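For this depiction, one protein chain was excluded, whereas all remaining protein chains were kept in their positions.
Presenting subunit A:
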Amino acid sequence: MQRIRLRYTKRGRLRFTSHRDFQRAFERALRRAEVPMAYSAGFTPHPKVSYANAAPTGTGSEAEYLEIALTAPRDPRKLRELLDTSLPAGLDIVDAVEARTPALAERLTASVWELRLDGVDVAEAARAADAFRAAETVEVQRRTKNGMRTFDARAAVAGLEAVAATEPMTTADAAADRPGDGACAILRLVVRHVTPAVRPDDVLSGLSAVADLAPPVPAAVTRLAQGLFDEETGTVTDPLAPDREAARAAPQTEARDSAAAAVPAVEGSA
């Protein structure tokens, strides 16, 4: 059995896709792409897909991860292309590697978020971010299934800074969807994955609590990266890098299926 790890996005208007919605769409894409999926045993067999740590409905993401199990090996690059064309634009499969190392989920310990605040002056956002960072704890409330819950949003935050939105939004679609003129601040947020989870909107609640920051329109939130948090540099590393390195060291599984991967073998024999 081959396992493949994929990075995918929720872009533009499809950021309103809930995780359940994505699951249905992805499993249909697997069928359309005729991926030789491994199925769970039991009365109602399900394709074996492990999802990790999905972004909340309404937030965009450039870095969602999942892992699938196949009954026959496939070239990850071709599989990526095939699955990407089988999904609606906006739900894009942007990276694929064969799993060569254990537990992807354990390497997802932090996220980098971008919070785009239209109508907020960058200086005001910077003041709020400073106040947030200076605080020992920032109590926020969130409605959960079990009623209102109060927790600290400060400890999980490893980085929070405000920058001006200098460049236009990355995709034409996203740019068309947002009001173009007026002030706009961007917060870059690094959050450790802890329990209870601290989400970008909890940090926004925190900013409102410590500095009265009140954006006139809902913030456009995007997860930029997800991975292992490096305590020394304060950065988040690519969680698929170890698999990629392992594949470079021993490309045997791919070689069986992929003409491209077979090329080095030919060179080796020459």
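Descriptive notes on the structure:
Methods note: a contact is a pair of C-beta atoms (placed from the backbone, for glycine too) under 8 Å apart; a residue touches a chain by one contact, two chains touch by 3 or more; residues count from 1.
Here is the rule we go by: contacts and distances are computed from a predicted model.
A single chain of the complex does not appear, and UniProt lists its protein name as "TIGR03960 family B12-binding radical SAM protein", one of "Proline dehydrogenase", "Aspartate carbamoyltransferase", "Sugar ABC transporter permease" or "TIGR03960 family B12-binding radical SAM protein". Note that of A:4, A:30 or A:140, the residue touching the chain absent from this view is A:30. Contact with the omitted chain, checked across A:76, A:90, A:206 or A:242, is made by A:90. Checked against the hidden chain, the listed residues A:2, A:17 or A:205 yield one contact partner: A:17. Even with one chain removed from view, subunit A keeps its contact list with that chain: residues 13-14, 16-18, 20-22, 24-25, 27-32, 34, 36, 39, 43-45, 57-58, 72, 86-90, 176-179, 217-218.
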